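A single protein chain has been omitted; all remaining protein chains appear in their positions.
Going by the order they are written in, the chains are A, B and C; count residues from 1 in each one.
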Amino acid sequence: MTGPHEEVRIGVYICHCGSNIAATIDVGAVSKYAATLPSVALARDYKYMCSDPGQELIQKDIQEYKLNRVVVAACSPLLHEPTFRNATARAGLNPFFCHMINIREHGSWVHEDQVQATAKAKAMVRGAVGRVALHKALEKRKAPVNPQVLVVGGGIAGIQAALTLANAGKKVHLVERQPTIGGHMAQFDKTFPTLDCAACILTPKMSQVNQHPNIKLMTMTEVVKVDGYVGNFQVTVRKKPRYIKEDLCVGCLDCIEACVFKEGKFEDDFNLGLNKRKPVYIPFPQATPKLVVIDPESCLQLMKGKCKQSCVAACERAAIDFSQKPMEEVLTVGSIIVATGFKAFDPARTPYYGYGVYPNVYTALEIERLVNASGPTGGDIVLRDGRRPSAIGIIHCVGSRDHRTNRWCSRVCCMYSMKLAHLLKEHSGAEIYNFYIDIRAPGKGYEEFYERLLEEGVHFIRGRVAGVNDWAVTKEEEGRLVIRVEDSLAGFVRRIPVDMVVLSTGLEPHADAQEVRRMFNISCSGEGFFLERHPKLAPVNTNTDGIFLAGCCQGPKDIPDSVAQAGAAAAEALALIDHGYVEMEPMTSYVVSDDCSGCKTCLNMCPYNAISRDEEKGVAVINEALCKGCGVCVSACPSGSIVQNLFEDKEIFREIEEVLAYG
Amino acid sequence: MVENWEPRIIAFFCNWCTYTAADLAGVSRLKYEPNTRVIRVMCSGRIDPQFVLAAFAHGADGVLIGGCHPNDCHYLEGNYKALRRARLMRRLLSDMGIEEERFRLEWISAAEGEKLREVVNDMVSKVRALGPLNLPSRFKEWDREVEVLQKEIEANSGGVDTCLTNQKLVSIGVPLAGVAKSQSST
Amino acid sequence: MKKYSYFPGCSLKGLGRAYEESFLAVCKALNIELKELEDWNCCGATAYMAIDEHHAVALATRDLALAEMNSTEDLLAPCAGCYLVLNKANKYLAKYPRIGGTVRQALAEEGLKYEGRIKVRHPLEVLLNDVGLEAIQQKIKSSLRGLKVAPYYGCQIVRPYAVFDDQYNPTSMDKLIEATGAKVVEFALKTKCCGGSLTGTLAKVGQEMCFNLLHEMKRRGAQVVATACPLCQFNLEVYQREIAARHKEDVRLPILYFTQLIGLALGLPKKALGLQRQIVAADRIPAECRAENPI
Partner (left out) sequence: MLRIEREIRYEAERDRSFADEIKKMPGCELMDRCIQCGTCSGACPVSIFMDYTPRKVIELTRSGFKQDVLKSTTIWLCASCYACTVECPKQIGITDVMYALKQKAIEEKVYPPRFPIPVLAREFFKMVRAKGRIAETKLAILLFLKTQFLKIFGMQRLGIDLLRTGRFSPFSLIFPESMKDPAKLTRLIDRLDAKLNSRELEARLESGNPSRPCCPGGAK
């Protein structure tokens, strides 16, 4: 370790990153320049600093040349600073004597003028050299990791993650907004490309979740607040009243039978309004937990307080409780897996396809229910007007690949459209047309499935449908829906009359994704899906340690990918737990009591109430455990008596001075 | 000399949003002006008005501060602090005769690589149009006032950030201690 | 008393003069004051874009400059073509400095200056938003109750710029027609193009496009069609004989301007509304309507 009076000897390392940096920045010149800077003992440029030889080079130099500071100019510190700090540490030097600057993402990749890019790199290196000389040795604090995990969202991703963790013996809290887990997958009929029934593969997992000793399932529950940090989160959840005592209800459904409404009268969300339910209902037969729920929007008792409550009479176990109120609970967990899923695109935003105008235009999700044996029609393909279709058009990319709606490809529509094409043909014998822009079948067995459909005689017409309407030109078009499209392979426009139109709607983020994101303190990418820390190397991590992503909340995915990602997220959480403790970045702030005038300015600056006032000494004190290291108090302190580790005023002033000292 | 003059802009980026946005711009290979000198801080709320003045004092032609959008601050509200201070800075800078285009605060989220490019390019072109600031050379005119100030400081010592070795900086460091005080209580 | 500048455009002085007559009459009745641009020139229509974007923008900008230099009021352009071209010029001046610069220089040398302040608006929007349905309904003297009207918007009012109405399913004219007591006929081709100048240049093409419209409107039970563009009105009306011959189908259907319908409901004299200029006389509308309607 370097004592206060020991001479500062800095080693500067410029990375070529192959040609990524070297092609635009004259790395040789940069290292030559670095060598001329005060207290620089040596400067090198090397092909791949992050490679093992690159790291060993640093370690060797530290020992041979008695270096006590290291500057690495390479890619983003967010990517590799840990790498080089570890290398530094391996050579017996305090890792925080290593400073990294970014000449790739902020240099070679964004600038074309080699002279100026090189100048910028030199200036930045000079700034780093200046600042690193002032660095102090710092120690990371260790904090224990709470072994419990919170999984948010009970779709297939959340279920998979929860089961994996529970099977590894960890306690899991699974929180689901809806009255039942299962998510979108529970609504699907079959799954592509194998056509095995969704319920058959999903419901066993659902009941495992329900029965697993290590899983605490909380339905009708939402996260409302997240405090704490990796290893030690305090999460507040709010449970909406189900108006059913969950411990008493056995799901006999007698209450539904007994309800004063003899017929279902209200839109059944699970079947997307294709049939009606009563105020007291169970979303679907295999709902998990198998409990009824009472809808306060339609129950007479809950709306008007007037009802003869035949349901209460019918319930032998007296499980019905109209007095239930929302309840809040605080969970303490070490890590969180966010698996909040997606929202299906609302075709009202594509008026030219006539959804909501023409009753026989359906969304894909509606068809999933329509073809389902336990669906509203028992799997019978009957149109809203009671007729049976003799021709059906399936329109791909509705709300995808379109600047007016969503720019991205939703990844699953091609495959599920083909699945629905197969099922609709099987159930109705109708003539089926698929209208696609490009067929995207990049999964295992997917292309083969496409081939199978071609052989089944399903029509594939390459063209994005311009419009659906009831304008009839020919006799056969009278009274039907006409799809107008260019058959772009044949090269002419066609008018195709059909009886049923299916809109293959894309996947998009939940309407409240932004609020959720803020609550968990994670980011969204441009289109609004949650942002992973690195698109390739950290696909389930977020910018907030201890919070991981699984499933479609991170981007459109099919079931296999969601399940795989859920496994990965669970593994990350396990790694964290089994590591036992987390190292806290040491960038916290402390008060130099002698300089503190006790003016209290800083107290209300701190968003985490980490600063208190020692009334005896009359000075401010910072609780290191609570401090997250933003440094707001430092810049607010009138007497400059608060210091932030690694971002000390003098370090930053020096950096400013030095980057400007060049050229 | 001035023919091949290039503006130099000190860019203070917060670690969580704007610095990441700059990384994204890089990964997306968006090309923009190479005139910024990026200094990373954990939060835009860490940026002390003195940093901004130090930058100008050492010859920066512009200062750009990038933080998270309102409500998106990784530290809950640091960006609001930055905003308040920025408002104050503007007044102070205009008093010092520094054009407002030379100082800019922008909210740029981790997803807005494109915005980062636009902001940098726009600012560079505006500063380029203004020409060099050359604050250091202006100090000569101010030296007299500086000496006066200097005496006052010695009189009621303390308050001055000792790390400011540069004598001229000390001189403007002083009113700043004041600035920091007044704004932090804003 | 609402005030606007007014750009009639060539058609309203020519084949579409009934549009101007009825529009002016209706404005008078709803006390809207119009000030016609002094010595305006042709907006350039669509033909000009096919020749040179600078010329096209220059023509339109001259008119905008005249409007800006002589008043601060919005500029009304009843002809859908003019309406689009003038709006487009505004967009181009803002979006393409290269074009804007050259055009403005040329204008300057002619002592003209345009800073881009003029808002170009269509009568549909003005009647709907500035005057308002209530105000119109109050002035209705003889309701058109029972009359089945197909509102035909054509292209250029809502495309490419959807300024005041929905691009895919506009409803501003529907509302105005309902205000007269008439019934709106729903049909899918409200904004389908009538063929524009193709009827003149390539009759076969143009007339088939008109046929599709007339056929569909009739099929939906329309007794009269309301238009908001002189070219649409012309195409749909004057070729009906040829179209009928070409497609062996009776497509006779009176084609009015929406302003004429409103005028009738306001009880204005037919002559003032230029109804005598109809080739397909509007009084072919069935008796039961004539009974309770002024037509």
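Criterion: a residue touches a chain if its C-beta (ideal position, glycine included) is under 8 Å from a C-beta of that chain, and two chains touch if they have at least 3 such contacts.
Because the structure is predicted, anything quoted here is derived from the model rather than measured.
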Since one chain is left out of the picture, which of the remaining chains does it touch in the full complex? A, C
For the chain left out of this view, which of C:15, C:29, C:69 or C:133 touches it? C:15
Out of A:467, A:526, A:539 or A:586, point to the residue that touches the absent chain in the complete complex. A:467
Touching residues on chain C - with respect to the absent chain: 10-11, 13-18, 39-42, 44-55, 58-59, 62, 92, 95-96, 99, 102-103, 105-107, 109-110, 112, 154-156, 159-160, 162, 167, 191-193, 195-198, 200-203, 205, 209, 238-239, 241, 276-279
In the full complex, chain A touches the hidden chain through residues 352, 401-404, 437-438, 462-467, 484-488, 491-493
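Methods note: only the chains that are shown with their structure count from here on.
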A-C compared against A-B, more contacting pairs: A-B
Per the centroid of Cα atoms for each chain, what is the distance between chain A and chain C, given in Å? 50
Distance-wise, how many Å sit between the C-alpha centres of chain A and chain B, to the nearest whole number? 34
Which parts of chain A, given as residue numbers and ranges, touch two or more other chains? none
Identify all positions of chain B at which a residue touches two or more other chains, and write them in rising order. none
Which positions of chain C touch chain A when the two form their complex? 166, 168-169, 187-189, 212, 216, 219
Chain B touches which residues of chain A in the complex? 76-79, 102, 104-107, 109-113, 116-117, 119-120, 123-124, 127, 518, 521, 523-526, 531, 543, 587, 601, 605, 607-608, 628-632, 634-640, 644, 647, 649-650, 652-653, 655-657, 659-661, 663
So in the complex, the part of chain B that touches chain A is made up of which residues? 6, 8, 10, 15-17, 19-20, 22-23, 25-27, 29-43, 45-51, 54-55, 58-60, 71-72, 74-78, 81, 85, 109-112, 117, 159, 161, 163-164, 166, 177, 180-181, 184-185
